[in-house]
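Let me begin by presenting the structure, written as structure tokens, before commenting on it.
In this view, the complex is presented without one of its protein chains, the others remaining in place.
The first chain written gets the first letter, and so on, giving A, B and C; residue counts start at 1 in each chain.
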Amino acid sequence: MFRIEQLGEPKFKSPLQLSTVRGDKIFNFIKDSDRLVLDLSLEHYNQILHTGEEPPSLEKAGPRQDIFYDPKKVTAAIVTCGGLCPGINNVIRGVVMALHYFYGVKRIIGVPYGYEGLNPEKGHKLVELSPDNVKEIHQFGGTFLGSSRGGQDVSIMVDTLEANNVDMLFAIGGDGTLKGVNAIGEEIKKRNAQISVVGIPKTIDNDIDLIDESFGFETAFDVASPIIRDAHNEATGAYNGIAIVKLMGRDSGFIAASAALAMPVVNFVLIPEMDFSLEGENGFLKALEARLVRKKHALIVVAEGAGQHLFEEKSTVKDASGNIKHSDIGLFLKAKIEEHFADKDITIKYIDPSYIVRSAPANSGDSVYTNRLAYHAVHGAMAGKTKFMACKVNNQYVYIPISEVTKKRKKIDLEGEFWFSVLQSTGQPFFMG
Amino acid sequence: MFRIEQLGEPKFKSPLQLSTVRGDKIFNFIKDSDRLVLDLSLEHYNQILHTGEEPPSLEKAGPRQDIFYDPKKVTAAIVTCGGLCPGINNVIRGVVMALHYFYGVKRIIGVPYGYEGLNPEKGHKLVELSPDNVKEIHQFGGTFLGSSRGGQDVSIMVDTLEANNVDMLFAIGGDGTLKGVNAIGEEIKKRNAQISVVGIPKTIDNDIDLIDESFGFETAFDVASPIIRDAHNEATGAYNGIAIVKLMGRDSGFIAASAALAMPVVNFVLIPEMDFSLEGENGFLKALEARLVRKKHALIVVAEGAGQHLFEEKSTVKDASGNIKHSDIGLFLKAKIEEHFADKDITIKYIDPSYIVRSAPANSGDSVYTNRLAYHAVHGAMAGKTKFMACKVNNQYVYIPISEVTKKRKKIDLEGEFWFSVLQSTGQPFFMG
Amino acid sequence: MFRIEQLGEPKFKSPLQLSTVRGDKIFNFIKDSDRLVLDLSLEHYNQILHTGEEPPSLEKAGPRQDIFYDPKKVTAAIVTCGGLCPGINNVIRGVVMALHYFYGVKRIIGVPYGYEGLNPEKGHKLVELSPDNVKEIHQFGGTFLGSSRGGQDVSIMVDTLEANNVDMLFAIGGDGTLKGVNAIGEEIKKRNAQISVVGIPKTIDNDIDLIDESFGFETAFDVASPIIRDAHNEATGAYNGIAIVKLMGRDSGFIAASAALAMPVVNFVLIPEMDFSLEGENGFLKALEARLVRKKHALIVVAEGAGQHLFEEKSTVKDASGNIKHSDIGLFLKAKIEEHFADKDITIKYIDPSYIVRSAPANSGDSVYTNRLAYHAVHGAMAGKTKFMACKVNNQYVYIPISEVTKKRKKIDLEGEFWFSVLQSTGQPFFMG
Partner (left out) sequence: MFRIEQLGEPKFKSPLQLSTVRGDKIFNFIKDSDRLVLDLSLEHYNQILHTGEEPPSLEKAGPRQDIFYDPKKVTAAIVTCGGLCPGINNVIRGVVMALHYFYGVKRIIGVPYGYEGLNPEKGHKLVELSPDNVKEIHQFGGTFLGSSRGGQDVSIMVDTLEANNVDMLFAIGGDGTLKGVNAIGEEIKKRNAQISVVGIPKTIDNDIDLIDESFGFETAFDVASPIIRDAHNEATGAYNGIAIVKLMGRDSGFIAASAALAMPVVNFVLIPEMDFSLEGENGFLKALEARLVRKKHALIVVAEGAGQHLFEEKSTVKDASGNIKHSDIGLFLKAKIEEHFADKDITIKYIDPSYIVRSAPANSGDSVYTNRLAYHAVHGAMAGKTKFMACKVNNQYVYIPISEVTKKRKKIDLEGEFWFSVLQSTGQPFFMG
């Protein structure tokens, strides 16, 4: 469980001048046997003590003393897939810097426009990456390499990797991308090729299972925060002013909830995890009404995936990544509120920052995080690990098999401390319905 | 021409300890005869020289030595009307500080929710303003007093002013508000009441005639600037990526044009002043096509009022301020582009920051500007001037009769230097159609 | 070990409408027996399993079903001590909101100017706190209550608490403050008074032991980050340009190191934990020289406490908090570099942002964090816990006895992953000396 697959036995000495003993003020190489338990609860510990089983644990990330590749001969490739997310360029930069400066890798290929770039039919040209052309990209949002949604034929992609003598592929992307890179890894295994595939999980929604947080997520609510602050001005600026801010969050409401907690002037947060009704004595509209009577204004933050159960007909349209396109809860909510208060003097302002959030450059927290993720991804790949992901769990950097995190998406636990803190901040009822 | 109306002869000495001579390092009182010519062109000067006429000129703003009111007995009122705009709170604060600290005014009334607050039927309560409750409001967007759109019965409003012994009313608002305050001034004159009415022009669109710039406008494109910077990331992040940013600008494209010039990665700016076609050999879509072939991405900034001539049926719906609601050019454009490139592989991202821009706090330039505007408004009112506006023309603070600036809205001169600089920056064709 | 002291048996039912079962989508009350192990390493786990000892663990933070106080009768007090740190106002606001809205506490006292405010001789007046006067303070840096350095007579302070019928004291402060509030707790115990004392650890240097991070620390390097970005412009703007940025960090270099990692254009980071020489073949100056030859510019970030061993005479001056005042390493370094390169054409720019960093408002990450800290502090106090601290360890909110974290200061582990990531980012030698 949680064992990382290895392409083969490490055959080379790491060029890194590190240590193997404590006390010399030099960082120690990490051993594959350095592992960290996943569940911190004392209760769990006591259970384990009782049964004698080994607790679930994760492999610590970091440089290995023995590595699989001869660094001087390595060709690495980087691909970025799916929607934009703050920090992608920081990861690209970090991977390039680590390959070049730590390991002396000479050839680094940038795959343009996502997995499309690995399909020759699409006609995009591979680009050369070096410290010189990536050194300033961390200051920009977006992706230096371009991106695309959806997958390509796995066999063709592996053909392209082989044709270009790629030894390791770093794939920055979300759920779909990670599944894709895992499939590429499987195909490589079938062919007995020695290409390491590494995932760096990217989802602005923060919905990747098991890990603490995905990069870009903190920037997302950092960017959303002044938008909410000023939406509050729209709400208070009119008598019975109502402002609705729609934020990202297809299946998980982390951005909406965190932004509301970060700028605690929000009165209602609606997220996909919640079941709520508009109508009825305990419904949202009554709660909103009570708020207006009391305070003459209200600020609502709604995640794009919230309230899909309220639509009579379920959407079945899919986007290029294969996700079902949601019906627009923001406009729906606005219409329902207008209807409900048709005979009252209210003013509604609807704010949909959409792409503004995801195309921003990484903030400082995410910059630190992406640098460290990138370094760890490179160390793992050089050691010959494959189909793994570099990430942070319980505030520690670890490697996890990709297959372990793509089983389900992370959601806000409605009974957890985080959601409780959001409810405490907004003062909204526990249930509306 | 451009003469400011006076409630009566000044009867009191200004409490300000200023000077009347140059050279003593103390600011001099301004005289009503201190005027500044409006037209700077030498050609105009030579014409005037020839005809002997007096050139059009404006009264310099600033404190007068003789004032109309006994400051200790003054009751002042402030009202903010119409949509939000960065800097409203700075003006409120500035007016309160100037009244309180410079002139020792004891009673300052805040009128809640725009002109509605002057109509007792609406049930809003007047609030007391003092340095203490406004001292930090300049750091927030929105309006501390609340606002509303549209007018109220002039007679009722003057009744309210009289009932509350108001001596001077400061109205912060756009075209409609200024017309309203002028009408209030006329009614006051009819009643022979001695209430000064002062306008402080507020329009985020920067479309008030004659003046250099309206406050909040610079903040508007300052806030839009990083949104455009990041929209560029959306455009370049996909193969044939197109990003469309819709910005405010009902009848004038100043925000869109300035934002494009401030963040010169924009390829097309479309404004209300422009006549353009989508179709045809020289139409916008062909120009966009050429851009994509050359660069594989494009960034379009469109003012909300642009391209209304493209809609088959003209909108006739009006908003609460009496302005015709525009058809949505942003979504229209998106649809037309999708249609045009239906058989090509393109990606469109549509970004509509809307209220995000107007609810932001004032930037530093606007903060300096609003403070000075507020001070000048107070000096003018204390001197007994009425139905005037404090503003900046040719980089100088002046007073203008309100009636002079509400004749027509300012628009971008398509033959002027400003629009030319925008065209130089975007590289778009002079004409598209 | 790590057991929280309790004032007495809880006698009241919590007014919070929470749950005690999983699955009802309502947050569950936390039990005192809910604990989390401190050490995550599998190795440690296995050792413990072997010996059968209970592993060190911490009490989970959160609301208890049974509480010690009758909320309606509670008087709470808040005090903020020591230097400014981003997020103090957020904590004040969070504590007030939690007391008022969750528990219905009627009386909340703000202690002005730190511990001085508990000493009547100082003449400061206690202030009343309510949602109304704290609702917007989270948008400002600094402390709404004012602060002071150093302690006051413990007995006098407890007299003041008793004289004002205070039931719980929330103290926001660093190492000294926490020791102080612990001493107050001891005195209270001696008197058999039933006053809960709670610490909320505040240190911009992030040097409090055991905990993940202290609030305000992330904002600190977020504020420092653009300063470093622009210092890079100073370095590259001149031939052989050298920019030195001095950042906070008396005994621990977390801010300097994190800022350098967040804005990875830094070439050297010097921190208090490091031993380094200026002179010699492997000294800093030679390393700098090599950098200039290669790249013609260099950017150095130095923590204020770095290199104190380089001064011939140790500073013995103490500040008001009893900390030894450091000799100025920034100016010293500048002088030494000038001396070393006396015959070369170099340009040095010295940048000391000092108070700019600590007086800033909290960023979004810290805002979320401070809200949750404040809520947990209140829940713990209401439950009758005392001499404890609310904090985050291994990414989970827990309570720790104050006495456990004041034993020593947290420092950067020179053999740890964090410092290694900084060295990877800067490319500076492991040792300079």
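Throughout what follows, a residue touches a chain if its C-beta (ideal position, glycine included) is under 8 Å from a C-beta of that chain, and two chains touch if they have at least 3 such contacts.
Predicted model only: the values in this text are computed from it and were never measured.
Asker: Sort through B:F12, B:F102 or B:F332 and give me the one touching the missing partner chain.
Answerer: B:F102
Asker: Which is it among C:A61, C:A183 or C:I227 that touches the chain not included here?
Answerer: Here the residue in touch with the unshown chain is C:I227.
Asker: Sort through B:M1, B:L40 or B:A335 and give me the one touching the missing partner chain.
Answerer: Spelled out, the listed residue whose C-beta touches the missing chain is B:L40.
Asker: Of the residues C:T75, C:T143 or C:T426, which one touches the chain left out of the display?
Answerer: The missing chain is touched by C:T143.
Asker: Per the definition of touch given earlier, which of B:Q6, B:S19 or B:S277 contacts the omitted chain?
Answerer: The single option touching the absent chain is B:S19.
Asker: Given the full complex, what residues of subunit B touch the hidden partner chain?
Answerer: 17, 19, 22-28, 34-37, 40-43, 45, 48-49, 52, 54-55, 57, 61-62, 93-94, 97-98, 101-102, 135, 138-139, 212, 218, 221-222, 225, 229, 258-259, 261-265, 275, 363-365, 367-368, 371-372, 375, 394-397, 414-417, 419-421, 423-425, 427, 430-431
Asker: In the full complex, which bits of subunit C touch the chain not displayed? Write them out.
Answerer: Per the touch rule, subunit C residues meeting the hidden chain are 84, 112-113, 116, 124, 140-143, 146-148, 226-227, 229-234, 236-239, 241, 243, 349-356, 359-361.
Here is the rule we go by: only the chains that are shown with their structure count from here on.
Asker: Where the centres are mean C-alpha positions, what is the separation of subunit B from subunit C, in Å?
Answerer: 45
Asker: Taking each chain's centre as the mean position of its Cα atoms, how many Å separate subunit A from subunit C?
Answerer: 28
Asker: Which residues of subunit C are in contact with two or more other chains?
Answerer: Residues 139 of subunit C each touch two or more of the other chains.
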